[in-house]
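A single protein chain has been removed from this complex, and every other one stays in its place.
For clarity, chains are labelled A and B in written order, and residue numbers in each chain start from 1.
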Amino acid sequence: MARLTRMSPHPDRLLSPEPGVRERARELYQAVAQAPIISPHGHVNARMLADDEPFSDPAALLITPDHYVTRLLHGSGVPLEALGVGASGKSPPPSGAAAPRAVWRTLAENWRRFAGTPVRYWFEDTLARVFGLEAELGPASAERLYDQLAEQLARPEFRPRALLERFGVEVLATTDDPADGLEAHARLAAEGLGVRVIPTLRADAYMDPADAGWAGRLDALAEVSGVDCGSYPGLLDALRARREYFRALGATATDTGVLDAWATPLSDGQAAAIHRRALAGEVSGEEALAYRRNMLYQLGLMGAQDGLVMQLHVGVLRNHHRPTHERFGPDTGHDIPVATEFARPLRELLNAVGTSPAFRLVLFTVDETAFSREIAPLAGFYPSVYVGAPWWFLDAPAAVRRFRAAVTETAGFYKTSGFVDDTRALCSIPARHDMSRRLDARYLAELVSDHQLSEDEARVLARALVDEIPRGAFRL
Amino acid sequence: MARLTRMSPHPDRLLSPEPGVRERARELYQAVAQAPIISPHGHVNARMLADDEPFSDPAALLITPDHYVTRLLHGSGVPLEALGVGASGKSPPPSGAAAPRAVWRTLAENWRRFAGTPVRYWFEDTLARVFGLEAELGPASAERLYDQLAEQLARPEFRPRALLERFGVEVLATTDDPADGLEAHARLAAEGLGVRVIPTLRADAYMDPADAGWAGRLDALAEVSGVDCGSYPGLLDALRARREYFRALGATATDTGVLDAWATPLSDGQAAAIHRRALAGEVSGEEALAYRRNMLYQLGLMGAQDGLVMQLHVGVLRNHHRPTHERFGPDTGHDIPVATEFARPLRELLNAVGTSPAFRLVLFTVDETAFSREIAPLAGFYPSVYVGAPWWFLDAPAAVRRFRAAVTETAGFYKTSGFVDDTRALCSIPARHDMSRRLDARYLAELVSDHQLSEDEARVLARALVDEIPRGAFRL
Partner (left out) sequence: MARLTRMSPHPDRLLSPEPGVRERARELYQAVAQAPIISPHGHVNARMLADDEPFSDPAALLITPDHYVTRLLHGSGVPLEALGVGASGKSPPPSGAAAPRAVWRTLAENWRRFAGTPVRYWFEDTLARVFGLEAELGPASAERLYDQLAEQLARPEFRPRALLERFGVEVLATTDDPADGLEAHARLAAEGLGVRVIPTLRADAYMDPADAGWAGRLDALAEVSGVDCGSYPGLLDALRARREYFRALGATATDTGVLDAWATPLSDGQAAAIHRRALAGEVSGEEALAYRRNMLYQLGLMGAQDGLVMQLHVGVLRNHHRPTHERFGPDTGHDIPVATEFARPLRELLNAVGTSPAFRLVLFTVDETAFSREIAPLAGFYPSVYVGAPWWFLDAPAAVRRFRAAVTETAGFYKTSGFVDDTRALCSIPARHDMSRRLDARYLAELVSDHQLSEDEARVLARALVDEIPRGAFRL
């Protein structure tokens, strides 16, 4: 048995400890390792690509904005200030915010805390394959690695656009507010980037009339859409107009993130009354909830009209620690999953449009019990429903393997979405897609080794999972 | 490594990719591969066996009536009409229903969608081992396979009884309405079929007084039982009488399928009042729910009296898509599992009769989180409670393996039910039981390879799991 004294990145990583499976998985993987990357859902900033400025420093690129990384450091006792995390980007960073090199050193000193996590896996893969750096991160190597990274980031081939092209990304979907004018997308289209960058409309901020900023956002939406949002039908019309605008700029999908999946229609009169009361500052919690659940239903109906694929990300209790939220803003590592159901909450919507040819609904969960219990059975019957890829906390090797084992027997491969990287960390895109390809190759190899698939079928499926399947699911 | 260009049916299928485990599993499997099949729960039609007519065509045998098959085709965009699915069997098939050969071709064209599913596994096993056909299904082979199947189905050895005897089925339990006169069972007993075909009483249709057909069914039950069901005590007496009748014809068990497991007693007065109000068409949803939950409790008490094993199948939201239900009837692929609990709902019943020697309760779930959390702990304490085999969506290789891993450590092997095929697809019975034997052999081989069991013990257990354990659990 060979000694494994260096970990990253071994060519056989994730392909199974069992030699027979590994050999088959390697072959399946190699056939798709270089396939173009289709990224139908993520959070890369289109303006960053349009501006194409160099990244300022290694910490700003790889640590500070990535709550996957800062989360576990915070959980280990490192204050967010020491990681450069600022106040919602709207004000200057809090006093005491650390300098980039100190942030990097803090990560290096705590590196052992990431053992066994996907952050560790993606990070080392990124250092090695994007930057050509193979030293293990740690106190001893921290300064040298920082210098090497900083030196590379200054070079033109490490600007955002060059990276994206080098990564072999063919399609990249961003996530955008309906009020966004999409100027960055227009510039990218005009300038002929070798990557198709398309917007995705995410209307979460317009769904909860009890939210403090709701009325102000309606004004902004009215301005950009030219449709008065002072009434409920106006808001629906404005959203419809923006969906068309997004579609014209290449969008094929929308996204929605809500605490639960209830999509329960109100009568137009009820919804309009709550809308009015909310603008008058008189909405109750119960009314706001009913309004939000009706909005989810209405977004579904819109999707059945215009054919934009509806992505649904539910079940996360956002900003669990209010003091951190107040000081540092959202997306700072304390969004916590809760138990989530789909069958009952989506029944009305699926009874209305579940078999409509234009409707498509991709279901994502952070409660993995829903995979085999509700999501796969729904996708197995409704032509509109697809099983979303493992999301967020579940986007890691062992969880991805549980996902495939949980859904394939009920929904097969062709009713799944294909991999979704869901990341704002541009440089981690290749590592994430590569991880997925390795794990799918392994899963297929296990089925072959267990005589449930032939090798020929596994080859076809491995290819479909990075090409036909995501293209089909997202109507690309 | 040998090339696996043909998949089905490999002699080592499902026995593990790990060579050491596989070798042990093969040995354990081979010792039980030919053991008689005990099928204590299923949906084969007794009249079909009594009449013993030839099957009309391959689609009617293998596709149209099997919602495991039609479900995923529908989820892939194939209308149910194109699969020959008719309107509840009560009216002629809807216009546009496809001819059998076209149905078969549709399946063949969509065969890749079943990769990784148990339907694919059972189907190929059935074609190969029941019909001797080893070609892969697909557009190229569809016509030829159809012709070969059709030709065989015309032969006497492919009539229902001959198949059942050839399969080595020793006991086959059907599922029957309490108002069923069981004439088919009586004919089978009189004619000396080499298979013990026994009825199972399923009284679901008498539990929900808000259901439109409830009153009519009470009349039918009154007629067959000779007991007036116009009152609550009358209904209980009629059910008791039918249980005795079923027992006299060989029944050892009842079955119940309800949305939740709550078995909560009402006073006789309360139940009688709801019964009266329901017959007067005045029952509320809340009353109907209380009545149903009381009926579940009463069925438990009856089991503690007469010793019929109580099977409980809970947690499925039936007929999720109402338009499909209205057009095509029930069992058309859109029954969806929901989160299910057992410890609290069954407490009253288990406090009443959980340690009564005559009472026996076999718990089935489609929410696999309940296996380790509630079902195994209940079975580990209550002498009456048994862990039911993986059911429905969970009746597939990976899910079955999760089942054993989830329950064995808490409840051992002897408090499980043994395999239950739960099928109306007669020809899939051997494939399903064979799958289970392979997976149990693999699980035992893994314990041996991990030094938690000796090989001798594993052999005894493999045999017990297909013989002593189901016979004991179902009092056969």
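Keep in mind that, in the parts below, a contact is a pair of C-beta atoms (placed from the backbone, for glycine too) under 8 Å apart; a residue touches a chain by one contact, two chains touch by 3 or more.
This structure is a prediction, so every number in the text was calculated from the model and none was measured.
J.: Considering the complete complex, identify which of B:Ala128, B:Ala241, B:Val460 or B:Leu476 is in touch with the unshown chain.
T.: B:Val460
J.: For the chain left out of this view, which of A:Gly333, A:Gly388 or A:Pro470 touches it?
T.: A:Gly333
J.: For the chain left off this view, which of A:Pro36, A:Gly75, A:Pro330 or A:Pro357 is in contact with it?
T.: A:Gly75
J.: Touching the left-out chain: which of B:Arg101, B:Arg240 or B:Arg373?
T.: Answer from the full complex: B:Arg373 touches the omitted chain.
J.: Contact with the hidden chain only, please: which subunit B residues?
T.: Per the touch rule, subunit B residues meeting the hidden chain are 18, 20-21, 23-24, 339, 341, 343-344, 347, 350-351, 354-355, 369, 372-374, 376-383, 385, 405-406, 408-415, 446-457, 460-461.
J.: Can you list, in ascending order, the subunit A residues touching the missing chain?
T.: Given the touch definition above, subunit A has residues 1, 3-10, 12-19, 71-72, 74-77, 112-118, 120-121, 136, 317, 320-324, 333-339, 366-369, 393-394, 396-399, 402 touching the missing chain.
Here is the rule we go by: only the chains that are shown with their structure count from here on.
J.: Nearest whole angstrom, what separates the Cα centre of subunit A from the Cα centre of subunit B?
T.: 39
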